[in-house]
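With one protein chain removed, the remaining protein chains of the complex are shown where they sit.
All chains are identified by letter, namely A and B, in their written order; residue positions are counted from 1 within each chain.
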Amino acid sequence: MSGYIARRLLQGVVAIVGALLIVFVAQRLSGDPVALMLPMDATEEDFAAMRQALGLDRPLPAQFVVFIANAVQGDFGDSYQWQAPAMALLLERLPATLELALAGLVFALLLAVPLGVISAVHRGGVVDRVAKIFAMLGQAVPGFWIGLLLILFIAVELQWLPAFGRGGLANLVLPAIALGWYPVAAMTRTLRSSMLDILDSDYVRMERAIGLPERWIVWRFALRNAFVPLVTMIGVYFANMLGGAFVIEVVFAWPGVGRAVVDAVFARDFPVVQAGVVLAAVVFVVVNLIVDLSYGFIDPRIRHG
Amino acid sequence: MSAAKLLAWLRPSKRRERPTAREMQPDRVAEPRTGRLEVRDLKTHLFLKRGVLKAVDGVSFDLAARETLGLIGESGSGKTMTGLSLLGLPPKPAGRIVEGSVKLDGRELVGLPEDVLVDEVRGRQIAMISQDPMTSLNPVFTVGAQVAAPIRAHGLAQASAALGMAVDELDRVRVPSARERARDFPHQFSGGMRQRVVAAMAIACRPRLLIADEPTSALDVTIQVQFMDLIERLQDETDAALLFITHDLGVAASLCHRIAVMYAGRIVELADATELYAAPKHPYSQGLLASVPKLGRRGERLTAIPGNPPNPLDLPSGCAFHPCCPHATEQCRREAPPTVAVDGSGEVACWLHV
Partner (left out) sequence: MAEAVLPRPLLGRLLRAREGGFPYIAATVLALVLVCALLGPWISPHDAGRIALSEAMTPPAWLEGGSMSHVLGTDNLGRDILSRIIAGARVSANVALYAIVLSGFIGAVLGMAAGYFGGVVDALISRLIDVQMSVPSIPLAMLFAAVLPPGEAMVIFIIVLSYWTWYARLVRGEVLSLRERDFVKLAKVAGVGTPTVFYRHLAPNVLNMLLVLATLQFGSVIVFEAGLSFLGLGIQPPNVSWGGMLADGRNFIEVAWWLITMPGLAIMAACLASNLLGDWLRDTLDPVRRQL
């Protein structure tokens, strides 16, 4: 287990260094990186100072080392929109994004778990068919459009829930649905197919033979087995949702990392953009690491294996 | 004395502290002489796309308390399906009990609603020890929780008390240091130990009928012997009737009082174990016994039963065994033989004995 953790940690570090490399390449791709790093009204002295700070007079590998060294300290330069360290600005907004992504995940699970379980138990039944249609639509309809429709119907027409901003639970509902919409389909299918296998397994047959009520077998026992493959996917989905949150945040004016990065792109505030990309990669790696470790919690075979 | 018995003798179990089977079932009346289980003309068919598979096709037998009946036959002969039918669990959605009667202590089980079967029969009155210990335990729950599950489901005890009882059951099936091991997961147990856990799950509610479906076929021979001893002892302690399903004639001979030989969904011969081994009446039983290698008779040719097992979806007319039978006559081709009593205790379904 500890060897496994060490290997996963190493993979995570490699991935983050890779992300840093991509950011570095993107910087250089644009021609003069200093032009990206400084506001448009910067003076010639600013340029010279920045060039020296970035070590642009040195060879590329050396520049990369400097870049990495700064990055490790969380230093991606100052946002010139806000005159503050870029990473700190984004970290301030990270809780809002995590809150949204978690709410999206909760929504997705709330819908996918009953749908997946019921469509496996009553295969070919009404719920199974509805879930199938849902799955097809789920993958074809972009979440941000769902967001717009939700705003149109729930917020504007019916005026049930607020459409914009962050605040109480009411503000969270619509963006969470828009964000959680997409993974519902795949989660439902995964859960359904693993549930079908499990309900046909020897141990479920044994559980039936010793007279456990069917609802125990399904909801207390088999569901826990079915969660093992689902958890594998939750990491990937959660990471995708963090990315997707960038768009949903714009739709619902949610004050998170994504909206800050989109604004920064328009304001040509490059330090914030690159900090945003690296932050997204770090969160992705950390989330997947947590997911890997939590397998052991759900599947004891991995804990002891 | 076997290793398991030796161990049992060396280490006085906590059995005395537990209520005995009789105390756990205070409503139980004295055993009627007619027998505990009466199966009459049981038919379980599988309705498949390709046709109707008559997996169990008119099976009848009796079983008394403490008695062991061996159900032997090759795979596909309907042994397991018979066991599942007694539990009211033919495979869904294709399987259905179409006819017949199963009476346990005089109570008709066929036709009982599903919730009554779940609440009062499965695991409570009839329990099954399944074939493969490696796959019969849920990998993500502790064995303690799994043994406690039927105790809780049948309302014998609540959460923590049920866990305590589960530990006692594990102790009863001789899982060493049961209290600690109850917190372990199935993958931390060996095959033989897992099968003991399965047995503990089955006997946890003191069923009156225990069905063991090839419980030892996945185990090493030494472990097999230990497990057979254990089953015998559990049967003694709980007063259960035992239906022992196997294709292993040797195992059946060592354990069973009587043996029923199944072929193509029917019992072709039922007799006392000693009688059957000494003088099998049905040609199929004769072939089955002749195909078993006997110790000390090395060099003797093993006789195979001629022909192939019949296609279960398209059984031969008359006696299903006739295409493979050396004594087949025109009558065998036309008409299925009735089951007739022979030599006191035995029954056989063959025109040779009518």
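Annotations
Methods note: contacts are C-beta pairs under 8 Å (C-beta built on N, C-alpha and C of every residue); 3 or more make two chains touch, one makes a residue touch a chain.
Note that this is a predicted model, so its numbers are computed, not measured.
Check A:19, A:87 or A:291 against the missing chain and you find that the one touching it is A:19.
Across A:195, A:217 or A:280, the single residue that touches the chain missing here is A:280.
Contact with the chain not shown here comes from a single listed residue; of A:71, A:178, A:217 or A:242, that residue is A:242.
Annotation for chain A: contacts to the undisplayed chain at residues 11-12, 14-16, 18-19, 21-23, 26-27, 29-30, 36, 123-124, 128-129, 132-133, 136-137, 139-142, 144-145, 148-149, 151-152, 156, 239-240, 242-244, 246-247, 250-251, 258, 261-262, 264-266, 268, 270, 273-274, 276-277, 280-281, 284-285, 288.
Convention: only the chains that are shown with their structure count from here on.
Listed in rising order, the residues of chain A touching chain B in the complex are 201-214, 216, 221, 224-225, 228, 298-301, 304.
Chain contact summary for the complex, chain B toward chain A: residues 87, 89, 117-119, 121-124, 127-128, 130-132, 135-141, 149-150, 153-154, 185, 187-188, 198, 201-202, 204-205.
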